[in-house]
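Before any comments, here is the structure.
The other protein chains are all here in position, but one chain of the complex has been omitted.
Now for chain A:
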Amino acid sequence: MKKFIVWFSLVFGFAFIATVGQPTQQVEASEKTYTIATDVTFPPFVYANSNNKYVGIDMELIKAVAKKEGFKVEIKPIGFNAAIQAVQSGQVDGMIAGMSITTERKKTFDFSNPYYSSGIVMAVKKGSKVTSLKQLKGKTVAIKTGTSGADYANSIKKKYGFKTVTFDDSDSVYDDVKTGNAVACFDDSAVLQYGVKTGLGLKIVTKPTDTGNYGFAVRKGHNQVLLNKFNKGLKALKKDGTYAKIIEKYTGKKAVSAQKKSSENSSDSYTMLALLKQNKSAFISGIEETLWLTIVGILFATIFGILIGLLGVVPSKIAQGLSTTIIYIFRGLPLIVLALFIYNGIPSLTGTKVPAFVAGIITLTLNEGAYIGAFVKGGIEAVDSGQMEAARSLGLPFSKSMRKVVLPQGIKIMIPSFVNQFIITLKDTSILSVIGILELTQTGKIIIARNLQGFRIWAIVAVIYLLMITVLTLLSKWIERRIKN
């Protein structure tokens, strides 16, 4: 029994070190690299172009500043909310995402000098009769979480008597207005103007109010060097005309009509096949990431699960209690909560960054591992206790009896559950999109953010998942047959 615990802690400890201890890919270059988080889509400030490269005012600005000031940036497009949490937990060094400077935010962020001024406007569906705030009484308004448009809407919703519905990304907000679920939405004027001009199907009906400034942000009291560099760089860019060029590039007449044309042109090439072709490389890297998460996740979850399961059948009350507790906790926690906790919560406690992929693997290991542990334990317990007694009565020690007699029979009972759990693991990787891992689901979200082809892209993503699951099932069945014979 002691041997078991030692063995357990050795393997688990090793696996843990192997994942967590992985160097956080810090390139030892002469130039310092800063990790900057941003939104998934917030055109014209940040969005993915047709090659899935992140572009926009914010992207060009931060890169130009970096060049001027001699540092490197690694961009993490993880969504506005996730970005805020990532900065607060220290997972990233700063964020630039069309973020308004507010007194509220100043409590937890240090902001750069403003790099853009914008105001909040209301937009409605083309052809809608709603033109003023008064007409919103009793209606629903769509907003995006954490934005100043949302703050503004919330601040006036009592006064004008409307309800709000919140989304994580701008496209869902616009979609909700277009489908008529919501009658209006509030967002920054630059964003909505850009959207309207590029054929969003919405129109702006109010003047910009609540004007505010956009700033680059770091965690309060941290990364002051970076903040100073940004301010210095911004000043220089304004002086040498680069700043004006960038703004003109994204908000000038030419930019907007070019973008409009391209989206109109491609609208007739929005067949499934065309969409697949256009986004081939994005889909492939999304699939790769999903497969990596699945394979590595299954591997660690299986090791962890088997150890937890074995711990649960060792004749020791302490070991069994430990096993039951671990299963109870990690099976009980929603995967999404666990992922966010590990990715954002742990770094803010310990001060060490956890790369998203590693956080994802730890999440899968703990959650799927707990399920595996439960059925490994169940599978062993399902083997007639007489088998263990007969082995022990011959003088075989516990571990040998387990290995030679009980486990081989238990595994047969467990195999269908394993196959099932592998499939669930593959599907569960999609939840890891919340911590910004660019797996298949997140890839889908980003592509839709660009081309607004929600239905078709989700259909493609669904088919890809089904294909992967079919392959995984066939593979599992093949292994199952091999083990049974």
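Criterion: a residue touches a chain if its C-beta (ideal position, glycine included) is under 8 Å from a C-beta of that chain, and two chains touch if they have at least 3 such contacts; residues count from 1.
We adopt the following convention: contacts and distances are computed from a predicted model.
Remark: of the listed names "Cytochrome B561", "NADPH-dependent 2,4-dienoyl-CoA reductase/sulfur reductase-like enzyme", "Amino acid ABC transporter ATP-binding protein" or "Dihydroorotate dehydrogenase", the one matching the undisplayed chain in UniProt is "Amino acid ABC transporter ATP-binding protein".
Screening A:32, A:232, A:392 or A:456 for touch with the missing chain picks out A:392. Screening A:106, A:277, A:400 or A:481 for touch with the missing chain picks out A:400. Here one chain is not drawn; of A:33, A:251, A:285 or A:409, the residue touching it is A:409. Summarising the interface, chain A meets the missing chain with residues 384, 386-387, 389-397, 400, 404-405, 408-409.
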